[in-house]
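A single protein chain has been omitted; all remaining protein chains appear in their positions.
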Amino acid sequence: MNTNRRHALKTGSALSLLTLVAAAGWLKPGEAAAADAWNKSAFETHSLDETMKALGGSSPVPSNDIVFFSTPDIAENGAVVPVGITSKVPQTESIAILIEKNPNMLAAVFDIPPGTDPSLTTRIKMAQTSNVYALVKANGKYYVTSKEIKVTLGGCGG
Amino acid sequence: MRTRIVGRCVASIAVIGIAVSVVYGCASAPAKNDVGERAEAMMKSSFKAHGQATLARLDQDETQRVCSEYAERALPPATAERIEKANLDTIRYPADGNLVGDWKSGEKIAQSGQGFQYSDDPKKPAGANCYACHQLSPKELSYGTIGPSLYRFGKDRGYTDETRRYAWQKIYNAEAFAACSNLPRFGYHHILTEQQIRDVVALLVDPASPVNQ
Amino acid sequence: MRTMIRLAVAAGAAAVFAASTGAALGESTADEIAKYREALQDGNPAELWEARGEEMWKAPRGPNKVSFERCDLGLGPGVVKGAYAQLPRYFPDAKRVMDLETRLVWCMVRQQGMSEADALKNTFGDGSAKRSDLEALAAYVASQSQGIRMHVALDEPHVHDMYRLGEKMFYYRGGTHDFSCATCHGDDGKRIRLQDLPNLTKVEGARKAYTTWPAYRVSQGEVRTFQWRLNDCFRQQRFPELAFGSDASIALTAYLAGRANGAEYAGPAIKR
Partner (left out) sequence: MADPMKIRANLVGDSTEVKVLMSHEMETGQRKDAQGKTIPAWFIQKVKVTHNDKVVLAAQWGPAVSKNPFVSFKFKGGAKGDKVKITWVDNHDDSRTDEATIA
């Protein structure tokens, strides 16, 4: 929907923290993520501060060419939050999902080889209402978009 | 033979194997209480005590019994009046006369659905789970609609002694105002403590409460 | 530094929140929840339970090394196609009205030679590593009734009697909170928090609700059966625990399944 406006609102915080993850080196150019050892350090960024320490590298550019689809603004339950991401950035190599307020920010990284559509859906856990970032690596550069997903309380005994 | 069976049809079901037509005969026969008694007996043998939820919870008081009986038809006005009067008589007020506590604590109580389930720790304070059924603070998107919206409860009614007293009574025992209401009797059943009721009253009637913004 | 970042993020989040909560809040919330539910439909993990259940159905089990292919769910030994849509039903061999789960336990004990305690060991999975065979078996059997119309034999006297007892139970108020099933499920268009409550006193409501169970509950990461649904409703009603396979559980199931008659079975579904 209105990724643009949302972007404008929080570019400041989004950009710095994403840079960090990118800089933490979770992807090496030209290599499939699955071929590498699991990138422990990238998956163990607990807070903004911690990610901050790894600052360096180029900032991801906010992009309207990354779009969330089949991703509701409100999740009825945080244990399963459907997320769909499409990248129209040419030469997209990988798509990552980050959840700002989760204990560990990075949820998943997908490598997209040539011939595979830069578009996928999956499901993530969210500890609470948070911004969710779709980070795309294309032709060696990073691009980002984000949206807030609210996690609601449910049930009669909770 | 047919008439006799229909007349005492529930007893017959229990004793004989019964024919289909007889069963349908029962549906229109005035033997409802007998089905009710059998249902009650069946429940008592089908539930098991678990933690704080003992089998005594299946024993109905007069209000529960009458409200179950009339669940599918209109409650006669005289019966409704009798129930309301009996429940009004159960309402107790704080010795110091202070009905209004802290709305912030009231908000927490309104959010919590813990308490009295067999899975709950009986040592922990219970919540009132108001948001399960009511809209209160407009900041909480996740609210239910079984009960009416209570947004602006105090503002709309006026911040008067009368409003405060009504809020206390409603929370303490709602059956005093509307027989067979869905609202639990938080005071009568000792679900909430005196202080907790004060705090929930505050959530409803304090001009500073988010409910009245 | 730390505080500054936090503040910046908080301010951003607050601004987004303010921007997205307009006047038609209730409506947009409902729309987004509907989108959430729709997005879940694409892949239902209940299929993993169905696959596991099918394997269990066909494998020799228990001390007698007998598979469920000898188990008669009412349509003949081993017949699963359409069986769930006709349950609960009266079983002359057990002299009892049984629902699916009760019948599965009966087959485990009578045919496979398991002790009742063993058969009832894991009626419900714990949401973690302890899984329930019954939930998987129920998911499989129920999946074999997809698209088949519910047809509980209400003209059978035993079933009809259970139906009427179940109806009574539905309206039985009790416990510390004065709740009955009807407290939450007796009116149209109501919800608890954001969860829509089917009005089970109406045929349309009962049809829509009953035909989705068993269901994968994303909040629990388990497929839950109708026995579980009733058990957990009564827990939240602040009642004592409804015993698995008890007469009361079957009576209430007969009432709700019977009211769903005529509707196509559409489970196992995926739900919050």
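Note that the chains take the letters A, B and C in the order they are written out, and that residue 1 is the start of every chain.
The criterion applied here is as follows: a residue touches a chain if its C-beta (ideal position, glycine included) is under 8 Å from a C-beta of that chain, and two chains touch if they have at least 3 such contacts.
Worth saying up front: this structure is predicted, and the values here are computed from it rather than measured.
Peer 1: Tell me the shown chains the invisible chain touches, ordered by label.
Peer 2: A, C
Peer 1: Over the whole complex, note the residues of chain A touching the chain we left out.
Peer 2: Output for chain A: 26, 32-36, 38-39, 43, 79-81, 99, 102-104, 106-113, 115-117, 119-126.
Peer 1: On chain C, where is the contact patch with the chain that was removed from view?
Peer 2: Listed in rising order, the touching residues are 42-45, 47-48, 51-52, 128-129, 218, 221.
Note that only the chains that are shown with their structure count from here on.
Peer 1: Between chain A and chain B, what distance separates the C-alpha centroids? Give it in angstrom.
Peer 2: 46
Peer 1: Once you find the CA centre of chain A and the CA centre of chain C, what distance in Å lies between them?
Peer 2: About 35 Å separates the centre of chain A from that of chain C.
Peer 1: At which residue positions does chain C touch at least two other chains?
Peer 2: Residues 29, 184, 192-195, 235-236 of chain C touch two or more partner chains.
Peer 1: Can you list every residue of chain B that touches 2 or more other chains, as numbers and ranges?
Peer 2: As it turns out, chain B has residues touching two or more other chains at 117, 119, 131-132, 141-142.
Peer 1: Can you name the residues of chain C that touch chain A in the complex?
Peer 2: Residues 1-2, 5-6, 8-9, 12-13, 15-17, 19-20, 28-29, 32-33, 35-40, 42, 184, 192-195, 218-219, 221, 235-236, 272.
Peer 1: Considering only the defined contacts, which chain B positions touch chain C in the complex?
Peer 2: Per the touch definition, chain B meets chain C at residues 13, 17-20, 22-23, 26-27, 35-36, 38-40, 42-43, 45-50, 53-55, 57-60, 63-64, 67-68, 71-72, 116-119, 131-133, 138, 141-146, 175, 182, 184-185, 189, 191.
Peer 1: Sort out for me which residues of chain C touch chain B in the complex.
Peer 2: Per the touch definition, chain C meets chain B at residues 21, 25, 29, 155-157, 160-161, 164-165, 168-169, 171-180, 182-184, 186-187, 189-195, 197, 234-236, 238-243, 246-249, 251.
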